[in-house]
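Missing here is one protein chain; the remaining ones are kept as they sit in the complex.
Order of writing sets the labels: A and B. Residues in every chain begin at 1.
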Amino acid sequence: MTILYQNKQYIRDNITKKRDDERSNDEFRKITIETGVIGRAEGSARVKIGDTEIIAGIKMDIGKPFPDSPAEGVIMVNSEFSALASPDFENGPPREDSIELSRVVDRGIRESKTLDVEKLCVEEGEKVWMVFIDITIVNHDGNLIDAAGIGAITALLTAQIPKIDKDGTINRDGKFEGALPIRDIPVPITSGLINNTIVTDMNKNETECAEAIFTVATIKNENYCAMQKAGPSEMTDEQMLKISEIAQKESKKIRSAIEAAVKKHKA
Amino acid sequence: MGSNVPEKYKTLIKDDKRIDGRKLDELRPVKIEVGVIPSASGSAYIEIGNTKVLAAVHGPKEMFPRHMIDEDKAVLNVRYAMLPFSTSDRVRPGPSRRSNEISKVTRHALESVICLEEYPAMGIDLTLDIIQADAGTRATAITAASVALAHAGIPMKGLVAATAIGKINDKLAVDLNGPEDNFGQTDMPIAMISTNKNITLLQMDGDFSKEEFKTALSMAKKAIGPLFEAQKAALRKYYE
Partner (left out) sequence: MTSVKIIPKNDGKTNKDTENIKTDKADIQNKKQSKKIVLPGDILVESIDFLAGYGTYREGKKIYSKVLGLLRDKEHVISVIPLAGPYTPRPRDFIIGEVTYIGYSNWKVNFGYPNDATLPMSGVPEFIENGADLTRYYKRGDLLFAAIDSVTKGGIIQITMKDKRARKLFNGKIINISPPKVPRLIGKEGTMISQIKNKTGCIINVGQNGRIWVKGDNEALATRTIKMVEKLSHKSGLTETISRYLDDGLKKIGTPEKKEKK
């Protein structure tokens, strides 16, 4: 169901004074991160940001490397906007939004060189590990990219590489080589402009009111590794700088939460 | 069968105990939660052993696609899907022949209890996502679906729950787990209505004698009872 015109107006008119759910402009909703939620997956996480909920799962398989990188493992991010989450999600091939989400999450992980793909080579030019990161949206209340990004990296951090048996097949009986070679923790933070005011972690209604949306993924050393400007309207450079600073600040907090969840998982 | 069964699964029953320690007529542990998806009209999460399913109902709402409208009653649109990470080998996203067939039989398993005539020309969307598969996904999905439908306030003559009866090492057993399903002889998913125990879904593959089929039906009837109780307890708990 799309937002009523008057509610849209209400959010826009009031944003300078207060947000619809009484949060301050750069305040995140409550985030919960659960690990090990799917036993069949090599790694998994369930992330909730307010009422938004996603599940991320890692599956690994042996495949042929790309010709231009014969000694590197392959990463693939795919997301499903399941019809579970919203009556607006039609079933069928992935739509623009889910493709964009997958690609932004993919870039955050790929460009930060989070996964040491060289260590995922089994036999150069012939066999490498393919790492599938699948994200399912369970409930949609906005800010899907941040939830998906947090879920993806948490699932990777808790993933175990399956053992390869002597005959070259993957052992699916719970025998593992060890953790994935992970070097960083990229965290995407999305803010938007509503009535020219910067608002972070927008819920679904706020997202429908946003003129412009800007996602910034930050790595451990506070540098940025991926960005995406979306939404129909323009943004000033000051606004973009401000949003990237918010991303630096917020990603630090969320990274600690991810690290805590992973530590708890491994304990 | 035979040669490609791993050594450890050749004996699925020992001293009347199954590999997971269950008795032949014992269900796996059942856990049901109601209202797990706030944006849905009704929703349920269910775990039966290691099989985990999310069910969501959206509607009654405008029927899409429009050429499928039934002017006399609502249309139940069922979409069953296994999530990519739900099994050992990744499932390629998108519908498959298997998921299409299961969506159809699931629709038929539920249609007869739903008072669809109360919502002419509308659609009720039922989404069933298998988060983790360890046999019995369609049965578990059906059990979750009727909880989600009740939670959505859809009028129904009763609840529907489902389980499977199988034959493993020549013995009948209820609610097969993964290895029992893969290396057993027979699998028969079955769904029943809570009020009169009539059957709304039955599929079978494998081998049953007439006697075995008869016994399997009565075993199913007995085994499904606790599932109805679990469904009701979960719905009541939501309103406590």
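Here is the rule we use: a residue touches a chain if its C-beta (ideal position, glycine included) is under 8 Å from a C-beta of that chain, and two chains touch if they have at least 3 such contacts.
Treat the numbers as computed from the prediction; the structure is a model and nothing was measured.
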Given B:G42, B:G136 or B:G166, the one touching the chain that is not displayed
B:G42
Among B:L116, B:A173, B:I193 or B:A223, which residue is in touch with the absent chain?
B:I193
The listed residue (B:L27, B:I48, B:A109 or B:L159) that touches the chain absent from the view is B:L159
Of B:R22, B:K52, B:R138 or B:H151, which one is in contact with the hidden chain?
B:H151
By the contact definition given up top, give the residues of subunit B that touch the hidden chain.
41-42, 59-63, 71, 113, 115, 119-123, 150-159, 193-195, 225, 228-229, 232, 235-236, 239
Name, in rising order, the residues on subunit A that touch the hidden chain in the full complex.
1, 4-7, 9-10, 13, 18, 20, 22
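Here is the rule we use: only the chains that are shown with their structure count from here on.
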Distance in whole angstrom between the CA centres of subunit A and subunit B is 31
Under the definition above, what is the set of subunit A residues touching subunit B in their complex?
37-41, 44, 51, 53, 55, 57-59, 61, 78, 80, 82-87, 90-91, 93-94, 132, 134, 136, 138-141, 172
List the residues on subunit B that touch subunit A in their complex, please.
36-40, 43, 50, 52, 54, 56, 58-59, 61, 64, 79, 81, 83-90, 93-95, 125, 127, 129, 131-134
